[in-house]
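Removed: one protein chain of the complex. Kept in place: all other protein chains.
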Amino acid sequence: MTDRLLVIHGPNLNLLGIREPDIYGRTTLAELDRQITGHGAGRGFDVRCRQSNHEGVIIDELHQANGGSDAVIINPGGFTHSSIAIRDAIAAITPPVIEVHLSNISAREEFRRTSITAPVCAGMISGFGWAGYLLAIDAARRLLDGAA
Amino acid sequence: MTDRLLVIHGPNLNLLGIREPDIYGRTTLAELDRQITGHGAGRGFDVRCRQSNHEGVIIDELHQANGGSDAVIINPGGFTHSSIAIRDAIAAITPPVIEVHLSNISAREEFRRTSITAPVCAGMISGFGWAGYLLAIDAARRLLDGAA
Amino acid sequence: MTDRLLVIHGPNLNLLGIREPDIYGRTTLAELDRQITGHGAGRGFDVRCRQSNHEGVIIDELHQANGGSDAVIINPGGFTHSSIAIRDAIAAITPPVIEVHLSNISAREEFRRTSITAPVCAGMISGFGWAGYLLAIDAARRLLDGAA
Amino acid sequence: MTDRLLVIHGPNLNLLGIREPDIYGRTTLAELDRQITGHGAGRGFDVRCRQSNHEGVIIDELHQANGGSDAVIINPGGFTHSSIAIRDAIAAITPPVIEVHLSNISAREEFRRTSITAPVCAGMISGFGWAGYLLAIDAARRLLDGAA
Amino acid sequence: MTDRLLVIHGPNLNLLGIREPDIYGRTTLAELDRQITGHGAGRGFDVRCRQSNHEGVIIDELHQANGGSDAVIINPGGFTHSSIAIRDAIAAITPPVIEVHLSNISAREEFRRTSITAPVCAGMISGFGWAGYLLAIDAARRLLDGAA
Amino acid sequence: MTDRLLVIHGPNLNLLGIREPDIYGRTTLAELDRQITGHGAGRGFDVRCRQSNHEGVIIDELHQANGGSDAVIINPGGFTHSSIAIRDAIAAITPPVIEVHLSNISAREEFRRTSITAPVCAGMISGFGWAGYLLAIDAARRLLDGAA
Amino acid sequence: MTDRLLVIHGPNLNLLGIREPDIYGRTTLAELDRQITGHGAGRGFDVRCRQSNHEGVIIDELHQANGGSDAVIINPGGFTHSSIAIRDAIAAITPPVIEVHLSNISAREEFRRTSITAPVCAGMISGFGWAGYLLAIDAARRLLDGAA
Amino acid sequence: MTDRLLVIHGPNLNLLGIREPDIYGRTTLAELDRQITGHGAGRGFDVRCRQSNHEGVIIDELHQANGGSDAVIINPGGFTHSSIAIRDAIAAITPPVIEVHLSNISAREEFRRTSITAPVCAGMISGFGWAGYLLAIDAARRLLDGAA
Amino acid sequence: MTDRLLVIHGPNLNLLGIREPDIYGRTTLAELDRQITGHGAGRGFDVRCRQSNHEGVIIDELHQANGGSDAVIINPGGFTHSSIAIRDAIAAITPPVIEVHLSNISAREEFRRTSITAPVCAGMISGFGWAGYLLAIDAARRLLDGAA
Amino acid sequence: MTDRLLVIHGPNLNLLGIREPDIYGRTTLAELDRQITGHGAGRGFDVRCRQSNHEGVIIDELHQANGGSDAVIINPGGFTHSSIAIRDAIAAITPPVIEVHLSNISAREEFRRTSITAPVCAGMISGFGWAGYLLAIDAARRLLDGAA
Amino acid sequence: MTDRLLVIHGPNLNLLGIREPDIYGRTTLAELDRQITGHGAGRGFDVRCRQSNHEGVIIDELHQANGGSDAVIINPGGFTHSSIAIRDAIAAITPPVIEVHLSNISAREEFRRTSITAPVCAGMISGFGWAGYLLAIDAARRLLDGAA
Partner (left out) sequence: MTDRLLVIHGPNLNLLGIREPDIYGRTTLAELDRQITGHGAGRGFDVRCRQSNHEGVIIDELHQANGGSDAVIINPGGFTHSSIAIRDAIAAITPPVIEVHLSNISAREEFRRTSITAPVCAGMISGFGWAGYLLAIDAARRLLDGAA
């Protein structure tokens, strides 16, 4: 039996592979989602991927995950550092949420080093490029199995 | 003759009664809206209630209240602490706007203690749970009657 | 059977109606206390009003309210922003305390925007002039009735 | 041959000419857009104007300008001071972006004096009312001609 | 009939074209002043250009512009961020003053991002290299014609 | 036998009576200097008045007062808040220095409320318009007579 | 005909001449009050001096000065830096209030350099020991005569 | 021969044993004063205990201790963090003053961690409940005996 | 062929399983090291584990990893937030370093939320208990394989 | 039956009696340890004293006190203000820890006024010279006897 | 063949030997310049010394050193901590500039501890009195010989 995993990509991640490849790499979002879906299947997950530049859409998605998903992986992009509303949505739902960042946010501009959303997530993984999503899937597997 | 009252619930309030009931209580948004509508009718208001997780939708609602409503009650949720755009929308319209918070925001986390929107509202009520909305209706009544 | 309600007016409120009427209105403290007493009677309260410019007197009053009153409404005036001792007194007593401000303190000078006392109150109402006291009486009624 | 110019008006600018005319003037957005389009035509630009109160819509527009426009003029309104996501969108696209403000933001409230988006724009013009857009068109002309 | 325009270049701008050309470009001050004078003539201005590394000399120039000039363009250089005395001089005189910066100061070191002088200017233009002066002349024209 | 008193007016004070009369009054510097000289004569002072917009000139004057004057009155204008070099010059000389401000600097913009120079002066007088200079002369008299 | 002048000495000033004479001098409060009364008489003032260590008493005195005095001189002592309630009392009354400090507060500990009360006073005099009170009497004379 | 010891309990300490017993313990003030008096007698002290919620009363007590007591123990309660006037009173008197806190103030809310009064005391003891007063008596004994 | 992996546990981690098990879990360091070694072997790593409470020892270990190891996993414990010397050591060596924290440091005390060492690491994983080390081993595998 | 008490002296305390005797007194560490041991014996303690300049050694000692001692007195010296690792060690062990400082740290340089270690200690004693250790022994006695 | 060395003394250094000799010593500027010139000759430098209290003059000197000198030694005095304009001038010229301070600026008042100019100098020497200039000459020799 598989678990349901929701993966949310925040604003500007639709430009992945195009925008600032020195920081974010050359993989496009479509390729990344294929990798995520495949890796997730291997870990017993039925994965659904979703990208939006709209804060409200991301909040709606998180609400629907309450009952609709067993775990959530989110890269909130620029909203990481400013959105109390997304933080509240994460805190309001039952499935565990794991925060992922492609780049090592500790090593970037001052205003990108603090995450408003991370304190209400289960954990955070940053700096490993797209592989961070795969590690997050493994972490989600362990959390659901009670093995961490 | 009745006045028109718009009540705006900000992000995550659709989860009312479900999310963190220790802080926000067990009343659902539908029940709350029934209470608000009834109490408003008793104070001579034709009440319209609206919830959205989208900042832009809330701004659009506020703009339409300019001419379309005689008073506004708003609980901006997480946007209270970050949205200059909602603040500007409140400042730009004619009907008086009253800010309500279910919990006593002075007693919560540091980042929830400052309201960016309150300085352009007529007044603020916080800490009385859903009863705060009913008190706000009474306050709106007095403001429109010139009795405060 | 009536409940006992203590209303405390802090420093300079004896000048109400005289001092800066653009901010605080033209109602005198005596007129306000008559309104409060009447409105309270209609809500089942036996109201006692007290004004003092002395921090220590206000603390003594709060202590005596422990057992001597069923609810307290306080406008701490200038002490709102500096008195840890009044905060401690509020926190030390059993009856619920509601903080009221005539003006919308969020819209005033920087040093008036933070309340040291509000975090230990049940809730706060600001910006509705003397009507704020009447709203606070209604709020007290609901708190005692367990209806909020 | 003409270049394509996208002009983005952020939140609340649909109220131009109505809202706080002492600060923002009495020209409506429709009148302003006619002026902009005419002035742009005289400088060799095919102008498209767009207003939105939705952060996500603005980000989408910026993404589409990547390939769809040769230059962008943006007045991010209240998002100027809080939206890292719009900043990221500006940084992610190729055409030069010029930031315009109707009022002199240096002379307003503290929280309006810092622009989060300006550091990734080509330049900034503030304080000249609607004429600032016309100056920005001239600046865009020079940038595309390599004459600045 | 022509108006009189004073253009003030602050400290180190005499090194223009020599110092850090990656930031400030390769045009020398003499060449820039020729461009400014020509462009100004085309807009109905009799232009006088002045450079000084001395704060006191710049203040004296501003005082003499009171009656001696119809508009002023100033690039205060390093004094932008520290000179309250120049700010006071700008505030004390009648003709409108426009602040210009060659580089986009929002994108530079922290201590260069705040302008002490801009709040008392009519407006500010930054980031367009020497073309910023020409845009400022157009802005001055509009201000004097009451067309902005 | 008379004592020698140096009175230094800092930047922009040459505009006295012209600039912002609501804040600084309508007396011109020449009239003020006549009043100062007359009042000083009545207190046994041979007064020399000096105005400069140049920081270096003010420092030179202070140095020459070392031996050349028995007391100094200074209104450092905008340099009050930024000039460590003037502070050092005051600290380096023997005659007592009294700081005067026309307006009550405590009641003005944030950046005008702190004086860098006052800590090394004998005392400070602010808020009494040009009369502040006459009070400072009396204070200087008392300091030299050892009567304060 | 004489004017009525109230002089208020704040907390610990009853120890004058005893406490830290290096900072505050060796004159006792009784001697100082004799000097103040005599100097005031010579300037046409009927002087009443009052000392209290109680914040509330000082507020009461200020309220009674509203109608009971023509001018007030106050040395708020340690309350200078913390009492918003005294500030409000000063702002609430009609007669002009002048703030005096024996020592030059700009030159003392960090927490003594900012005065909360000075912004609502007519002016401030600090650093001249007890002579500061005499200068303040002269300033009050000029304020009442409209000669400043 | 016995020495005279004054023990001052600040605001809200009259509620000891009643208020927040988890933090402050269940001993009442009367019981505590008996313990203090007894322990003091055993160390050669004639003890006088005094509690007040009034800042001015505490200052008056400290002044009278100048000559009237040989040592002072003070728990300034909420005034610890805000009263410069009490600090000045402590600094102004001759007998050594020891500060005591029932709870470990380093481990409480941010605003309770800094003591304004401690820098002018001989020493501080915090975190040992009512036993802290007994330790302070021993410390006072050593200070008077010159044995510390 | 295997790669060499060094795992460094910082101060107090020798108490793992004993100290605050609610935060850090009940697994002892010896058990954790067995798990790490086993999981590493499965990923082609020859693992060496080392714990020290000495900053200098950790620096020496990092230096020896330069040439002696192919990758490093470090949990700097309390040094995370204060040790510039460890940061320098990480920056000075060639093998990639991955930072791991058992708890989600974003959700803990203020002073634990900022990592001084993370900016010079390849990436960071926090909040997954001891499983975080296993995820870090997978991340190291990908980094060495060039697959991230 | 005696309890075991560990006394830890932090860095530079081996210089006691030699270094800055005006602040720290003339008693050497050997003499102090004899006093401590004697006083402890009188209170039923078997005392072991330990001094180290090594942060790691102090952490090791604290770890060994877990089971090896019944109470700990620590003067962390310069580590008081910077060592999170020592704080973690104190928090990790069972016996109560009392912090002692020879001088009154509230009255010293800014950076010495905050203790990072005190919040996890039972209490703190500062300002009584070497007698502070003896008071701490008495406090430890009471803590173990449950008499505080 | 000799190199040309410019030595710039900033504001108030003309008072050397007179002003605060406890901090700056008793050597006059003329004597110091003789020492500098002699020591420089011995190191192959043709030295020119220049003192000014005028920020603009110092900037002019630095500009002329571009081509006119092979190395520069500067003691910017009070400008060290405030002059962005001098910083810009140093950054704009080719010869290496060495900053010297007579006193150890790290050990003085807070506002003297940060140098705005040092980041664009080759290096800094402080705390060795006039000998610091001689050490700076040796350092300049090494820089020009490529031996450092």
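Just so it is clear, A, B, C, D, E, F, G, H, I, J and K label the chains in written order, and each chain counts residues from 1 on its own.
Everything below uses one rule, namely that contacts are C-beta pairs under 8 Å (C-beta built on N, C-alpha and C of every residue); 3 or more make two chains touch, one makes a residue touch a chain.
As the structure is a prediction and not an experimental result, all values here were calculated from the model.
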Remark   = Listed by label, the shown chains touching the absent chain are I, J, K
Query = When the complex is taken as a whole, what residues of subunit J touch the one chain not shown?
reply = 10-12, 14-15, 18-20, 52-57, 77-79, 81-82, 111
Request  = Identify the residues of subunit I touching the omitted chain, counting contacts across the whole complex.
outcome  = 54-57, 59-60, 63, 82-85, 87-89, 91-92
Key: Chain not shown, touching residues in subunit K   = 104, 106-107, 113-115, 118-132, 135, 138-139, 142-143, 147-148
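FYI, only the chains that are shown with their structure count from here on.
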Listed chain pair H-J, I-J or F-K that repeats interface A-I [over half of contact pairs the same by residue number] = H-J
Note = Contact-pair count is greater, between I-J and D-E, for D-E
Query = Same residues or different residues: which describes how subunit H and subunit J meet, taking over half shared numbers as same?
reply = same
Note = Taking each chain's centre as the mean of its CA atoms, subunit D sits from subunit H at a distance in Å of 64
Message = I'd like the Å distance between the centres of subunit E and subunit G, where a centre is the mean of that chain's Cα atoms.
response = 47
Remark   = Each of the following residues of subunit C touches two or more other chains, namely 54-57, 82
Request  = Go ahead and list every pair of chains that touch.
outcome  = A-B, A-D, A-I, B-C, B-D, C-G, C-H, D-E, E-F, E-K, F-G, F-K, G-H, H-J, I-J
